[in-house]
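Of the protein chains in this complex, one is absent; all others appear in place.
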Amino acid sequence: MSIKFEAVIGLEVHCQLATREKLFCGCPTDFGAPINRNTCPICLGMPGVLPVLNEQAVDMAIRAGLALGCEIRERSVFSRKHYFYPDLPKGYQITQYERPILERGGLSIELEDGQRRVIGLTRIHMEEDAGKSIHMDTGATLIDLNRAGHPLIEIVSEPELRSAVEAVAYLKALHEVVRYLGICDGNMDEGSFRCDANVSVRPVGRAAFGTRTEIKNMNTFRGVQRAIDHEILRHIDVIEGGGVIVQETRLWDEAAGRTRTMRSKEDAHDYRYFPEPDLPHLIISTARIESLRATQAELPLAMRERFVRDYGLSAYDAGVLTGEPSLVAYFEAAVVAHPNPKGICNWLTSELLGRVDAAKVPTSNVSPGALARLVALIDDETINGKIAKTVFEKMLSTGMSPDAVVDADGLRQVKDGGAVELVVQQVIDANPNQVSQYRSGKLGLKGFLVGQCMKVSGGKLNPSVVNDTLDRLLGPPATGG
Amino acid sequence: MSNALTDYSLCALRDALDRREVLAVDVAQAYLDRVSAHDPVIRAYLTVDAEGALQRASEIDSNRAAGGPLGPLAGVPIALKDIFLTKGLRTTCASRILEHFVPPYDATVVTRLREAGAVILGKLNMDEFAMGSSTENSAFQQTKNPWDTTRTPGGSSGGSSAALAAQLCAGTLGTDTGGSIRQPAALCGVVGLKPTYGRVSRFGVIAFASSLDQVGPMGWTVRDAAALHEVIAGFDPQDSTSSDRPVPTGHSRTPVGGRLDGVRVGVPTEYFPETGLTPDVRLKVTEAIGKLRALGAEIVPVSLPHSPYAVATYYVIATAEASSNLARFDGVRYGHRAKADDLLSLYLRSRGEGFGMEVKRRIMLGTFALSAGYYDAYYGKAGQIQTLIRRDFEQAFERCDVIATPTSPSTAFRLGERTEDPMQMYLADIFTISCNLAGLPGLSLPCGFDADGLPIGLQLLGRAFDESMLFRVGCAFEDSTDHHVRRPPSLQTGGVVTGQEAQS
Partner (left out) sequence: MSSARALFEDKATVRKIAILARLELDDPTLELLGRQLGDILGYVDQLNAVDTSGVEPTVFAGETTRFRPDDLRIRLAPGASLDNAPDHSSGAFRVPKVI
């Protein structure tokens, strides 16, 4: 007989805030600068320097708090957290400890069965990032401090997640929120969005938590899922084998597919926190909160519901569009220019997204206005759907407006009865065999004749006018033959 | 006349330069000559920047000749405690760990002095990282007290006080965390002001204890200190703890012979203990208080009951913050790096070799005070007692406008006398520490000499941001005494010129 276990998981997520400057100095935050180029005496931890707080970072943290329903502390405190490491220039990290800026929030996640659950957030605090250590094969370590001092928020969840799948759902929902707010680019490769997991297991039905381990070094959603799954099984194996779980920090080894010990509880740092004497308390006024609230970006969940309700889109299409913040603005701009949301959505999701990465849609050759105009040209029958694809190709490759393409290539649809009749008569004359077969009852050949008309005209004829004209000129076919 | 250029007080020199009676290059050269002649004995300077000083002085002279804009200290030769970062000029904090450190930027106060036209002669000795009361903790040299070269000049700004007393600069800046401006000023017979916490920017000043450190001026006279204070004080966007309150101005031009009618001078009983205060200090400070009464002040007894806890409170808070502030000296990005094959050894050895004994002692104490399980009992408790000490002063200042005490319980002690007993050394700061814990301004000025001819300092403490009151009382006292113009006989100076003589 075996005991059934359940996992208890809490996540700590570090989001690099998308500010222009670092948290405590004016150095730029752009990724990819030459080594140590984005540094100054302050982020190098030179003697005599003092930190001065970045207002934009504070506003971004408050935005996160508003979106996640946190209590915003009127007075929060920065502290120093001490440990020696070469990528930590001052020998301490400026962070928030006893009184963080944000506490007690919640994040709604969607489970596999479509149910929603709110995961509690313990706290969100502001802190500065460390630099990067590059370990060389020679044994030496190289230190690049470009990243040192980047603003971060650390979002700490309650231990309310029960599986790796739930953990990933939480992480994806959080990822979406911070990207929607425009406070984090969410780039996991570049480390802008990082996650550590606290994992323990306990027999189902028991209230007390088991001993937990902390897992670090998970760089993809998939990695998070695999690492947590692995760790849960490892815990169960150890316990079922009569062993005990040791409280420790473990590193996820993506290639090996397992976690391994990084440091034990006995080696845990004594961080010697104390309030940062170089920074006044951070006092946040109601006016600041209200002005941020008034300009707060809409969150993805609310936006999806609005897209279904107001634009009549399917839940699936709404999901595709709102899955990427850059598509939302594009879509809504196009709808303003031509209020056919479904038509625009179809062209955006099936054609444009088929050719261009979602993130690059706003900077592609096809502007929202141009796409809207293309759909408008279809809707007013200036061109038909087939021609529209040709027009779209050219728009995408050249950046021309749809009207310019239509005019330049003479693609305007022909609806005039006389002009259509000329083409139809020409096709009837050129295909006597097919015409007689049709008249004797082979009705399927009508499609062939329509096709010929379109081919001869370069696709420009209005299909329904062609149909009507053919019917009229061919006369009724024999029936029952 | 027998007066040399190096006999002019800062204000007198400023005025003579303004009137074009003297040239800045001549003044700078006179000081450099005097440094060459006397500093081999006094040993106040760690770095002399003769070239930079002369170049700057000649720029000032050219500017003046051309009628260009000139700052309020144009051509005045200043020296700086080696704790202030000077761009391109070695800054050591008197520590092996920074022996070859050349800063890439200027401290805000250095920028302000430069903009005011000051000529920077060089950098002055101090206790390593400002930790000490005798300048014996310098890693490089022992500065002597010009009044008696077998004695300490005080500390940690002992290079500053000695350089002033020996007329090796016209004015200087120090830093004061627990008395490091006022105590050496007292022991060398010069004036030192620790301004209110937040009054002067700390940006570019190597930190000892961030919540207690304050930059302040030191000079021959109260007016000299006021002239420097006016230039360096005021809000700095690079120091979030600096205050934007208006800076008192004009005190360097206070008319001679001011009275103190209506001023209430508080005298705290706790600062005149039965033991631990030498008889000469008690006598001279008591006489000074009598002088204030004679000038019209009302003397009121006050009590600062938590004073006995100040030294203990201070040594917890200051060392805790120091252990944190000195963590950056790790041999990775700058400073001394020991030979080591692995990272942990690199840290242990670089810091082990780079820091002196007193610095290590304080880092150890501070690290312990912040460590897991002890924080509340030490750092937390000390912070609470700091509040009680601050409240004592708030209550006292309801009854008086300024508090008068001795600056130091004794005059200059002999070199080596207290180096073996750190606790004895710490108690030298017993009268200066509370002022830092309460964040208040404090001024030390000469008020007489003991039987050995060693100077004694009177300390005046004021309300937060009320440096004006200290300048007012200090000027009135100074105008009615001559302690500040006396000089060690061995120096054979021509007699100090303060510019106030003609008026008095």
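Per-chain numbering from 1; labels A and B assigned in written order.
Throughout what follows, a contact is a pair of C-beta atoms (placed from the backbone, for glycine too) under 8 Å apart; a residue touches a chain by one contact, two chains touch by 3 or more.
No experiment lies behind these values; they were computed from the predicted model shown.
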item: Full-complex contact with the absent chain, from A:41, A:106, A:319 or A:417; value: A:41
item: Contact residue for the chain not shown (choose from B:335, B:448 or B:499); value: B:335
item: Candidates B:31, B:101, B:129 or B:471 - the one touching the absent chain; value: B:101
item: Listed residues B:188, B:382, B:415 or B:430, member touching the removed chain; value: B:382
item: Sole contact to the chain not displayed, among B:306, B:472 or B:487; value: B:306
item: Contact with the hidden chain (one of A:54, A:200 or A:322); value: A:54
item: Contact footprint on chain A, counting only the chain that is left out; value: 21, 24-27, 34-37, 39-42, 44, 52-55, 58, 84, 86, 133-135, 139-145, 270, 272, 275-284
item: Hidden partner interface residues of chain B, rising order; value: 100-102, 104-105, 197-198, 211, 237-238, 240-244, 306, 308-309, 311-313, 315-316, 323, 327, 330-337, 340-349, 351-353, 355, 357, 360-361, 363-365, 367-368, 371, 377-378, 380-388, 390, 422-423, 426, 437, 439
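One rule holds in what follows: only the chains that are shown with their structure count from here on.
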item: Euclidean distance of C-alpha centroids - chain A vs chain B, Å; value: 57
item: Footprint of chain A on chain B - complex, ascending; value: 85, 91, 93, 98, 101, 103-105, 107, 202-207, 209-211, 237-241, 320-321, 323-324, 327-330, 332-334, 343, 347, 367, 370-372, 375, 379
item: Complex contacts: residues of chain A adjacent to chain B; value: 41, 44-53, 80, 82, 84, 86, 89-92, 141, 143, 145, 270, 272-274, 277-280
